[in-house]
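Only a single protein chain was left out; the remaining protein chains are all shown in position.
Up next is subunit A:
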Amino acid sequence: MGELWEGMRQAVWLVVTLDPDLVEISLRSLRVTLSALLIASMIALPLAAVLTVQRFRFRRLTVATLNALMGLPPVVVGLIVYIILSRGGPLGVLGLLFTPWAMVIAQVVIIVPLIASVAHQSLRELWSEYHDLLISLSTTKRQRIAALLWDGRRALLTAALAGFGRAIGEVGAIMIVGGNIEHVTRVLTTAIVLETGKGDFALALALGFILIAMAIVINFAIHNLSRTETEGRW
């Protein structure tokens, strides 16, 4: 118990004094994860919409695969991305290994299936309501996808936030591809692993509390900005 209190005390202290290292790694955590989230959303949301409106032969299989990939073990993703980005690997010439971009790539791979699956779930329900209307207006596929994405934006936000939550708390993959280099690829989760290894549980816990607090604040902020739960149905 003593360690928990000490952790909370240190967390408060680090935040109040705006510890420069803490600010740096927190901002880096945010940047890496928000970059990954942006890229992943640009891939996953259109993908979910296409899977909703487009009928093709392997649609069910694709959806089932996406669902299954939600449980992709991050450490395996990390290892594969590592091997691909390593100098001996196919993309080695880019020199991306042990840079923040490597972490972004790993996180994108991890959260695309999650965002796409959750988004597809909600778009499918929306589509069953919109189907007759959009067909009778003889809209093009592109217009249907745009309508679904726009009208389903609140649900899609939830999907994106789920992705954010998974990415920001992830450690297995980014430890491998980022290398936890101080001032370059050290983020909150990898710093926690490092401090635990040093036996400094209080500091590790403090970082953990800050990570949780950050995830909550970001969620609140986004909900607030998009005024979910305040305007009628949407």
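Note that in this section a contact is a pair of C-beta atoms (placed from the backbone, for glycine too) under 8 Å apart; a residue touches a chain by one contact, two chains touch by 3 or more; residues count from 1.
Going forward, contacts and distances are computed from a predicted model.
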Query raised in the report: One chain isn't displayed here; going by UniProt, is it "2-oxoacid:acceptor oxidoreductase subunit alpha", "PBP domain-containing protein", "ATP-binding cassette domain-containing protein" or "Sarcosine oxidase, delta subunit family"?
Result: "PBP domain-containing protein"
Query - Candidate in contact with the missing chain, chosen from A:31, A:124 or A:223 - result: A:31
Report task. Touching the hidden chain in the full complex, which residues of subunit A are there? Just list them. Result -> 28, 31, 34-35, 38, 86-88, 95, 97-101, 179-184, 194, 196-201, 225
